[in-house]
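All protein chains but one are shown in place.
Letters A and B name the chains as they come in the text, with residue numbers starting at 1 for each one.
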Amino acid sequence: MEFLTAYLTANNIIFFILAAIILVFGFLSVTTTKILRAATYLFFVLFAIAGLYLLLTYEFIAAVQLSVYAGGIVVLLVFAILLVKNLGEETEKVSCQKKLVSAIAAISGVVISLVTLFGFGFQNNESADELTANVNMETIGHTLMGVEKYQYLLPFEAASVFLLACIIGSVVVATNLKKEDKK
Amino acid sequence: MLELDKFIEWIHSSLLYLIGLDWVVSLIEYVLIGVAFLSLYAVLALILIYVERKICAFFQCRLGPTRVGPWGLFQSIADMVKILLKEIIRIDKTDQLIFKVAPFIVIIGSFCTFGALQFGRGLHGVDFNVGLFYMLAISSLGVVGILLAGWASNNKYTLIGAMRSGAQLVSYELSAGISLLTMVIISGSLNLTDIIEGQANAWYIFQAPLPALIAFVIYLIAGHAETNRGPFDLPEAESELTAGYHTEYSGIQFGFFYLAEYLNMFIIAAIAATVFLGGWQPFHINADWAASFNGIMDCIPTWAWFFGKVFALIFLSLWVRWTFPRLRIDQLLKLEWKILMPISLVNLLLMAVWVLIF
Partner (left out) sequence: MIETLKDYYSGFAIMNQELTLVLVLIFVLLADLFLGEKGKKNLQFAAIGSFALATISGFTVSFGGSQEAFAGMYVTSDMHVLVKNILNIGTLLVFFFAHYWNKNENRNQSGEFYFLTLSTLLGMYLMVSSGNFILFYIGLETASIPMAALVAFNKKNRDSAEAAAKYILTAAFSSGVMLFGISLIYGSCGSLYFDEVANAFQGLPVQILAMVFFMAGMGFKISLVPFHLWTADTYQGAPTSVTAYLSVMSKGAAAFTFLCILFKAFHNYPEIWQNILWWIIVVTITVGNLFAIRQKNLKRFLAFSSISQAGYIMLGVISGSPLGMTSTVYYIFIYLFTNLAAFGIISNIENQTGKVGMDDYNGLYGTNPKSAFIMTLAMFSLGGIPPFAGFFSKFFIFAAAAEQGQYLLVFIALLNTIISLYYYLLVVKAMFINKSENPIPTIKSDNMSIIGLGICTIGILILGFISPIYEYMTSISFGM
């Protein structure tokens, strides 16, 4: 009983609810045969992950998660699915043998990761708690744009070149050459 | 004035006394707050629908609703009862799950934004460190619901409407976001409390007249486009697409889309009022001789200031809606990507220089 009350803090309860949502919908999104449903389930997963960040009081990351993943990437995904022909079709059923092998691979991967992670024991790190207690926007801004140690101006700038290259790359992939030839 | 502090204190202490368990009390309080916001949401929607009908009648030289109650005041309540009682029609050959989930996603997107709005001094749900960004982020979720609704209805009109809406929302979010970012440069914070406090002496639109005004106009245009109304109502262009992405919905499912649309109009106006027009801050003139004037302005309650500004902006948006003809989809996207986006990017730079110099 004492064990229960120690665990039943509001934080933990919310965490377990969110974790359950993430796991259930994550599983559903992988196993469903309808592609648009998979995108919908993914949306819930990403939404719940934003909830996890809020629980940790990482408000900024939560908002980024919402706008980039839930509001951005899922929208692009759904858009792409809608543009593709034959979207109502269900995907091919996977053969039993494939299912079995991939299930074994996935489960053994999860087990190995979990065993090593629990063996390490991350929980006893108080300095980390202090660090993350209340990160305000100013700190985040300075960290992103600073040149000191533990500041990330260079990766930030590199990411901008990276994104530009990605935009141009996707335009290249998407352009319809046939039209240009006709002209 | 709305002095809620003591009332809230009283609820908290009596709940603590009655129940004792901390987290149960918190839970009950959260639920209470949620209920309060829900009712505010619903009531605002009713008011907005009535206001819209009256104003649109005014622009078209009609009278609008007149029969239910004095001046037709209870018309929207009657409509609400009707929509609640209507049958929800089940459509064949659709993905039922997505069809049913879509309206909820739309309404969650707009309802969650409400939590961070500041309606008056100390009158708000949560005060996020990144409030402005949070509102932008969560209000962008609605588009997922619209896309899913359009597809799940299994109807070509809804699909076209959804695709248009998706393209429109995603594009216009950019210049809306950038123009808000322009204002963040001058406020130096994303926290809504800080943003509003920073306008105590002069609203931001007066603090940096040129860039702020450009940003304000761009935000109004982009925000207007994001609500799918006015000249930008292509997703539901009734002459071509029946009713766009929600053609197949009926009853309260349709009501959800309807509600979200109206409330999004309110939210866009509220964000504009908060960031550009000082939120609930009274109109002040930052000079010694105007002290008495400022004092008079302070007498008007803060929530009245807020709702006044918001409704003024809503009036503006309705005005635009009934004035301009509908754009074509290519004109719409051209307007965003070739005109508004470049201007707002340059404006961002202009604001940075402005803040650096002044």
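Definition applied: a residue touches a chain if its C-beta (ideal position, glycine included) is under 8 Å from a C-beta of that chain, and two chains touch if they have at least 3 such contacts.
If you're wondering where the values come from, they're calculated on a predicted model, not measured in any experiment.
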item: Visible contact partners (per top-of-document touch definition) of the missing chain; value: A
item: Absent chain, residues of subunit A that touch it; value: 112-113, 116-117, 119-120, 122, 147-155, 158-159, 161-162, 164-166, 168-173, 175, 177, 180
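The rule is simple: only the chains that are shown with their structure count from here on.
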item: Whole-Å gap separating subunit A and subunit B, where each centre is the average of the chain's CA atoms; value: 28
item: Subunit B residues within the subunit A interface of the complex; value: 22-23, 26-27, 95, 97-98, 101, 105, 128-130, 133-134, 136-138, 140-141, 143-144, 147-148, 150-152, 159, 162-163, 166, 170, 189-191
item: Interfacial residue positions of subunit A with respect to subunit B in the complex; value: 8-10, 13, 34, 36-37, 40, 43, 47, 59-60, 62-64, 66-67, 70-72, 74-75, 78-79, 82, 87, 134, 136-137
